[in-house]
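Removed: one protein chain of the complex. Kept in place: all other protein chains.
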Amino acid sequence: MPKGAIQPAGSLATWSRGRADWSDRAVAVVVWLTALAVTGVFVWILADVLRHGVSGLSWGFLIDGPRDAGRAGGIGPMIVSTLLVLMVCLAVSAPIGVGTAVWLAEFARGGGLLGRLVRRSLDVLAGVPSIVFGLFGNALFCIYLGMGFSILSGGLTLSCMVLPLLIRSCEAGLRAVPDEYRRAAEALGLSRSAVLWRILLPAATPGLVVGLVLGVGRALGETAALLFTSGYVDRMPGSLMDSGRTLSVHIYDLAMNVPGGQSRAYATAIVLISLLMIVNTLTCHLADRWLHRRITRT
Amino acid sequence: MRYGWGAVLLVVFAGVGTYVFSHGLQADPSVPGDGLRGRLVLTGSSTVAPLAGEIAKRFEQLHPGVRVDVQTGGSSRGIADARRGTADIGMASRALKPKETDLTSHTIALDGISIILHSDNPSVALTDEQIAAIYTGKIAKWNQVGGPDAPITVVNKAEGRSTLELFLHHFKLNNEDIHAGIVIGDNQQGILTVAGDPNAIGYVSIGTASYEVSRGTKIRMMPMKGVEPSLANVRNGTFPLSRPLNLVTHGEVSQVAAAFIAFAQSPQVHDLVEAQYFVPIAR
Amino acid sequence: MFRSPGDRLLLGSLRCVSVLAGAVVLLIVVFLLIESWPALRSVGPMRFLTDPSWHPAASDGGGGRFNLIPMLIGTLASTLGAVMLATPVGIASALFCRFYAPRRIATGYRRLLELLTGTPSVVFGLWGLQVLAPLICQWRPPGQSLLAGVLILTMMILPTVALLSESSLNSVPRAYLRGAAALGLSRWAAIRSVVLPAARGGIITAVLLATGRAIGETMAVLMVAGNVVRVPQSVFDPVRTLTANIALELGYAMDIHRSALFVSGLVLMVILTALIGVTEWIGGDRLDA
Partner (left out) sequence: MNAQSTTEVIRPWTQRRPCCDTSETCIQVQGLSVHYQGQQALGDVSLSIPRGCITAIVGPSGCGKSTFLNCLNRMTDMIPGCTVSGNVRLMGQDIMQNGTDLISLRRRVGMIFQKPNPFPLSIRKNLTFALKHHGMKRRSDRDEAARNALCQVGLWEEVKDRLDAPAQDLSGGQQQRLCLARALVLKPQVLLLDEPSSSLDPVASGVVEDLISQLRGEYTQVIVTHNLAQARRIADHVAVFWTRHGSGQLIEAGPISQVFDDPQHELTATYISGLRG
């Protein structure tokens, strides 16, 4: 289609060939140099992490328990603890997040005092520093509710942290559902619950999944909030009331408290970054699919 | 709907998993063994925690019915938790103070605190007075104590650490008078800091430092009052700045806790103590 | 509007869940207040600003001293520095992806930035402690300093600024670009006069969001900034931020000291709320995720 042949998005590096004015040239040079410098620094960091950590990687490292305070052995229990914390976090935040998103997007659209309040407080929640979540989780879950240092406390704290992320993404997904669907369903005399279950939620799941995956990414990298909630015990957890050390807390401990722990810290970092990379790729893939679906649908 | 089912499955999986884990996988009560059963919570000193963790693991192997949770914090936290009953056993990397007579301490190992310098620093030995002067800012350059013409970077520990308290006590200093250039949290951060700055002076656990020196990290331990900081000198009591690593209990001690403490003081764990570069107690 | 009882039940439960979600922030504030109350009562709010120093556990001379000002300045200085560095570099990165790089390179660069948004802060901190701080130390000791903190923070928030700015550059209608090209404007002229003004709202939001992250960042700063509670005289002086202070001392703090740490958490919340107020006042777009 020649007429509609406009590229959707991408670089415009082909803007102009031939003579350009000197300021354009100068800016191009500056921008390229900046990008090169940023790439250089980041590749430097990643290369350092790889160089120090790759020797420690092995299959046993992934499944064994740590020995000698983490200098030997593996990170199996930490991976399990991390996954358990994530599980608790998702099990709690997903229903609350979806419910809130549905309410905000479908029932409190125009505003209303309650809707505005909830929205405003979610905005604030999104900006709360993770260490404050740590303080809060420590005070509420560990001490006040008596859960102690446990995977449960950690997961609940994290679920508070990822909630705004989840709600925003899911709400965006719901808003992308064309109004015609709602009107058509209304005209057919369907109840609101039926519309929600049959039409809105299926249409909004990709947005929810993107939110979930982003939330998982944020939760995986978290140290400060978990240090004071899920604790430090590096044993394989037996139940959710056990304390469990997550990967990022393990990295922190190896780097800061264990003599000779650096190479293991870097190796753990590689595992964690790979996990995050998988999550990121998944996010991109899903987001692309979602966008694609939205375009083909409208 | 492909993603839809994926998401639903994910959430259901998370929910079921949560349920199962909160109910089903508790330690099996019917395990064979010597009948010891229960859970111990240890909190306190980050210096003791890695050692206690290793001891706990071996103890759990011997007594499958017992679980020992080790949380870090600091010595003062360990003492407070033991007193409040939040923890069964507190960990402290110092001796008990006179006003802490309500508690009982059980020494499991000895450690010393060594002044460390960067390995390129030519200064050989400093007197206690010189160290005190450096830490209070009265001596600000290395050439005042026979070193190169460079400013001294004073590395101090953050508030609450017993290493700090011991250091202050030995040199009769007040934390408010210390003129720190860098404040660190844990031992390893101190090692990395000094290894990264040729003009730094810091103090860390001898165990930590000797491990790092043996691995070729660019730090050097400085003799104090002519005594080389080594585990041997800590053991024979000649090193002036040494301390006990203690388990602390309050009042009546449960059978499990008593068993754990006895185990931690027994020769069965000496290899673990030495592996963490501490000095096992002779008994 | 709501015919069936099922609908009413649905709406009721949705509303409950929403209120729960909205109440989390309230709960956080309440707990911070409860926990910081002993300190606020026995020390009084003014002493957090006027005390001679921060020695919360000192036992002599009338108890602890609780001056938060140096750490407040430390937080603001490191945040400001990082934002001032990350904004131009981030916008340049976004322009690079959108206008200057061939498509493949742009995609690769974007992937790199995405990878870095997900890298845990302890990794940045460890790298800063082992590589960056010694480098700075060779130049101006002690190395662990405001500068190191600013640089590490910059690296951490740069991907946020770059990626969000790029998405707002992407949302500038292509018609503007075609219009500019048809007028014979060079690429830079079109960017400066049309694209950047049109994307301004999104870029401002990106920068403010990154500011929030910079204020809240804990571990990396703790590991590289030196943590001395003193008002820095130059960028080579060490600083302690409010977040680092909490992380450094919470595990060791008892009684009033612990309570004082919750006060610094409260101060952080106040700063954050003010920042969000500014965001809404400037009226940037609500950004998703």
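Per-chain numbering from 1; labels A, B and C assigned in written order.
Keep this in mind: a residue touches a chain if its C-beta (ideal position, glycine included) is under 8 Å from a C-beta of that chain, and two chains touch if they have at least 3 such contacts.
Computed from a predicted structure; not experimentally measured.
Across C:V194, C:M223 or C:L268, the residue that sits in touch with the chain not pictured is C:V194. Contact with the omitted chain, checked across C:M71, C:I91 or C:L177, is made by C:L177. Contact with the chain that does not appear here is found for just one residue of C:A162, C:L185, C:A206 or C:I276, C:L185. Residues 103, 173, 175-186, 189, 193-194, 197-198 of chain C touch the missing chain (whole complex, contact as defined above).
One rule holds in what follows: only the chains that are shown with their structure count from here on.
Chain contact topology: the protein chains form a complete graph, every chain touching every other one.
Using CA-based centroids throughout, the chain positioned farthest away from chain A is B.
For the pair chain A and chain C, the distance between mean C-alpha positions equals 17 Å.
Separating the centre of chain B from that of chain C, both taken as means of CA atoms, is a distance of 32 Å. Listed for chain B are residues 46, 72, 185, 189, each touching two or more other chains. Chain contacts: chain A has residues 95, 255-256 touching two or more partner chains. Only residues 6, 9-13, 15-16, 20-21, 23-24, 27-28, 30-32, 34-35, 38-39, 41-43, 45-46, 48-49, 95-97, 99-100, 102-104, 107-108, 114, 117-118, 121-125, 127-136, 138-140, 144, 160, 163, 165, 167-169, 172, 191-193, 196, 210-211, 214, 217, 220-224, 227-228, 248, 251-252, 255-256, 262, 265-266, 269, 272-273, 276-277, 279-280, 284 of chain A touch chain C when the two sit together in their complex.
Interface of chain B with chain C (complex): residues 46, 72-74, 76-77, 80, 150-151, 153, 158-161, 174-176, 180-185, 189, 192-193, 195-200. Within the complex formed with chain B, the residues of chain A that make contact are 67-70, 84, 87-88, 90-91, 94-95, 148-149, 152, 201-202, 205-206, 208-209, 212, 231-235, 237-243, 253, 255-261, 286, 289.
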